[in-house]
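Omission of a single protein chain aside, the complex is shown with its protein chains in their original locations.
Chains here go by letter, A and B, matching the order in which they are written, and residues are numbered from 1 within each.
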Amino acid sequence: MLIEVRWHGRGGQGVVTSSELLARAALLEGFHVYHAPEFGPERRGAPVRAYTRISDEIIEQHFGIYEPDVVVVIDPTLQSETEMILTGLKEGGKLILNAVKPLESVVEKVKEKKVKLYVVDAYKIAMDVFGRPFYNTPMLGAFTKVTGLIKLESVLKAMEERFSGEILEKNKFAAKRAYDEVEEYVLP
Amino acid sequence: MRGRLIGLNGDTAVAYAVKQADVDVIAAYPITPQTIIVEKLSEFVNNGELNAAFVPVESEHSALSASVGAALTGARVFTATASQGLALMYEILWIASSLRATVVMALGNRAFSAPINIHCSHDDAYAARDTGWIEFFAENVQEAYDLTLQAFKVSEDKQVLLPSIVNLDGFILTHSLEGLYVLDDKDVREFLPPKEPVYPVDPEHPVTYGPLDLYDYYIEHKRQQAEAMRNSYSTILKVFEEYSEFTGRKYEPIKTYGIEDAEVAIAILGSSAGTARYVARKLRKEGKKVGVISFTLYRPFPASELRKLTRGLKALAVMDRSYSFGSPGAQLFMDIAATLFNEKERPLLFNIIYGLGGRDLKPEHVEYVFDKAFEVAETGETPESEIWIGVRE
Partner (left out) sequence: MSSLKGKGWKELPIGAVIPIPATSMEYKTGNWRALKPVLDQNKCIKCLLCWVHCPEPAIIRHEDDSVSIDYDYCKGCGICSNVCPVKAITMVMEGE
């Protein structure tokens, strides 16, 4: 078993943190993991990516991920970059968006590429919980539900190693809420 | 497997090993992609987790100078750098090894400028190859941790007394998180007891370090240093064996895959060895007899072992993540060519240049190299010069 994940977001939104938390959660469940942030000059607001590789076998490969099984788009405005977010996504793969409703262009491309589409309004969750647009932990919650790869408890445990106090509680709550609210978008 | 499984990136894993090694002095200057190591260590010192002197120097030249001085007093010393930082240290690299100052340094391998690049090449690792430092290459985060601990043990051994470099690929390992087993502090203390100084600074018994040494003594001292480097090999084997037994993680100067019956093979350094093996496993399933040779120990170069391993091979592709301008081949290629030249039974060699400045080495690149190796083996003809892969024409 080998699952490869690509995370899209903007600098400052915690894209790298989501990928890292996923890797740590998977590690807690005994998987082999590789988490790689994509680096360049660090600019708040610029589109950034992170990659997670999870396997039940030793991960020896150290090359980039080009054909992910899952793509998670943390930032709600990035779905307009349809080409970018869907590049390489495997047939039968999963695209998880932070959106109320996917854009027409995304829906068309999703049909064409024969991938599954999931949406969750992480913007609303973040504003309700944090009062600020922190999307990364809710999107990790959504990923957990959609893939069923690892347990939500493991994700929450990984968060405990990273956050504490009120911040931890809020992140856990936001992740759980997105876990409950994420839905498959039935293609028209 | 002894230890506790945790997730760390390569830099943090090195910093963690250095903390556990209970170093006395750290003198370093931050440079990408090694920065996290220095940041973590200053954190450990600041919050009292590590009782060491942290010297925030103004340059890499000073970082290594301070490290050499500290090491000669008998302190256990660590520093870290990358690329331009290593270049700025260059004169002190020679001084450190020649004075037998047992500094351990992590190199977050990064391309030399110009143009400016922060990603992985092995330029810096190769730049140190002639300077008298022992050099290890980590393939993954676990090895970066393990080799850092072992480097102290090797360097400080009375039979060795030479500085060591632990190479880890910039970003691919320095900034990427993997699971690894870390030892308990008490296990590390058992494996790595405190350093015993050779000529400790003692006002009652003053000694002279770094004297003028003209044609009446210089060559004797170099001859002696050459012998020290050669002799370090047996200590390295001993430390590898001891560590393997202690942790259940096997360390050898050369790692091989499929070499027993391989017709063609790739020789490679660092994190790409895993990628090469990943492809080799796939090709093996298709019945292709391919192998991979990777070097955990680069200096002293494990020559006699390589000679034994390559005996049955028809062709060997030597892959360099650097380039040696105007040379008859890149660095690892020249090492291997020189090692095998006098062998009666030896493979045909050719040189591949890949991955400069962080250009990704993809599985299809590795497959191309294996294909090329089979072509060389069948035709008996080698390419006239090196082949660059993953480069736009």
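Everything that follows uses one rule, which is that a contact is a pair of C-beta atoms (placed from the backbone, for glycine too) under 8 Å apart; a residue touches a chain by one contact, two chains touch by 3 or more.
Nothing here was measured: the structure is a model prediction, and the numbers come from that model.
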Exercise. Which chains here would be touched by the one that got left out?
Worked result: B
Exercise. For the full complex, which residue in B:Lys40, B:Arg100 or B:Arg346 touches the chain that was left out?
Worked result: B:Arg100
For this session: Specify the residue from the set B:Gly210, B:Gly248 or B:Pro383 that touches the hidden chain.
Result: B:Gly210
Exercise. Which listed residue (B:Glu49, B:Glu91, B:Glu227 or B:Glu364) would be found touching the missing chain in the intact complex?
Worked result: B:Glu227
Exercise. Touching the missing chain, which residues of chain B?
Worked result: 98-101, 161, 198-199, 205-211, 213, 217, 220-221, 223-224, 227-228
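In this section, only the chains that are shown with their structure count from here on.
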Exercise. So what's the Cα centroid distance for chain A and chain B, whole Å?
Worked result: 35
Seminar exercise, completed: Within the complex, chain A is touched by chain B residues 5-7, 118-119, 140, 169, 171-173, 175-179, 271-272, 274-275, 277-278, 360-363
Problem set entry | Touch list for chain A against partner chain B, complex | 20, 23-24, 27, 32-37, 39, 59-64, 66
